[in-house]
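Yeah, one chain of the complex is gone here, protein chain that is, but the others are all in their spots.
Take a look at chain A:
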């Protein structure tokens, strides 16, 4: 009897895998499970779910392809990877759509059962790419995933359709084997998720194990790969997505301020998960109000803020546009309010499921009248947690609306998060005005914030609203000089926040030839690009904005310490425009607006170009 040959285990530093299939094939679930397990074994990782806006586009078509990319590494990483090393394609359309992105010589695992005439036609293949040389130069593994799954599930009480659906677990099992990951996490998840359907547990677990065992048994693969755990700082970790981190950040802000949390919101991709997550925290007293529209979302929050809750509203770009007038009302009434904009591709309905960072000017300027608000942006999925707390802190301390910008990429993407302990989080002090003596609604404290005097407080009855108010007294006023004064005061109040936020940090040398400046969710791509350029000997530093209005106090000094400034953005130059107008300095722009994160390689090219070839080495 032949003993099974132990397959070679190859060490890799990092791998990028893309799972792609039909939107009904469960690719998001497969990707999420692989990520969870990968995080759990201690790799650093970064993910990019990429799915169509249609819930179920016709099966087999290119526009129905759903993908999930994850990049994992034994080192510190910051992006989901430019180009996958491995593509798992569940059908011809998934292959066709994703092949151009795959690394030359990369690995392709296809569900060969799906390469029939019908699916080839749907994907507009004139001949079978598995046979016609299209895939020459790649390592192609043809695995009849559908039939293997069906065989494995024989005898399980599931309909043929349900059996077919389990094939994503087969693929997942195979990938677990190939990349030397344990399956236990997913087995546990299957048992929890399908607790009420024993036959689903049986079917999915069998498919998962069958995939894993297939890797072990088949002669197809001669080697398997492993990526060692990353050297992360000591602590307790979990994998977290940006939207979940945002929700937890607000929950933490509620606990640390002692204020009940009120969220008025209207579902919109890619922000809906925030209200979904917060709706599960009712036992914290969290009040989530699914409003009739975006305007009701924000105006209920304004009402709740007036009455003394920590009030927030969550949305995406089109919703932020609808909330515009109400943000002006919150500016005028000087009430604390956080508006979360999970940016997506625009304009109009744009690309609902794709990422973009083109709402910056809308956030900073998009209102009638002089209506300054504080604007902050999260840089990574886990940073959403910090910035949600920061936005709440600033809103309460300065009695102002704060816009928190995240984006589809960091909202849906995930990364390992070193979990903070509650006692490490800053308290958010709240002062409700209660003394009658000397109370006026528009009296200001040292931060220029007016008193938060909430209904229910005896003797402080007052009226506020969107009409201009007289300084201090808060009565309706049409006095021209008063209007000028109030406009100036409100602007000054926001500007003063610069004294209360961290300075802009420079990563790398603090002066020199080139500074690459970004904001929000492009942090990882820029960081990796700057690191790569530096590794090639280029002298380049990075600075990243998480506070956009006001800018950190040292911004001008930082920018002026470099001969050149390069600003990559997923828009046509919105930060560049703000920087140019505020600091009167010239900047180079790099703008790619494809609904996807910036590619590291493109930023590296741009850095080299900006430096003029070898200049700066």
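Definition applied: a residue touches a chain if its C-beta (ideal position, glycine included) is under 8 Å from a C-beta of that chain, and two chains touch if they have at least 3 such contacts; residues count from 1.
Just so we're on the same page, contacts and distances are computed from a predicted model.
Chemist: Have a look at "Dihydroxyacetone kinase subunit L", "Polysulfide reductase", "Sugar ABC transporter substrate-binding protein" or "2-oxoglutarate ferredoxin oxidoreductase subunit beta" and point out the UniProt protein name belonging to the hidden chain.
Modeler: Answer from the record: the omitted chain is "2-oxoglutarate ferredoxin oxidoreductase subunit beta".
Chemist: Can you tell me which of A:133, A:458 or A:537 touches the chain that was removed from the display?
Modeler: Missing-chain contact among the listed residues: A:458.
Chemist: Hey, which of A:10, A:195, A:232 or A:572 is the one touching the hidden chain?
Modeler: Result: among the candidates, A:232 touches the missing chain.
Chemist: With respect to the chain omitted from the figure, which of A:295, A:320, A:533 or A:558 is a touching residue?
Modeler: That would be A:295, which touches the missing chain.
Chemist: Even though one chain is hidden, which residues of chain A still touch it in the full complex?
Modeler: For chain A, the residues touching the absent chain are 36, 39-42, 185, 229, 232-239, 248, 251-252, 255, 260, 262, 264, 281-287, 289, 291-293, 295-296, 299-309, 311, 325-326, 328-329, 333, 418-422, 454-467, 475-476.
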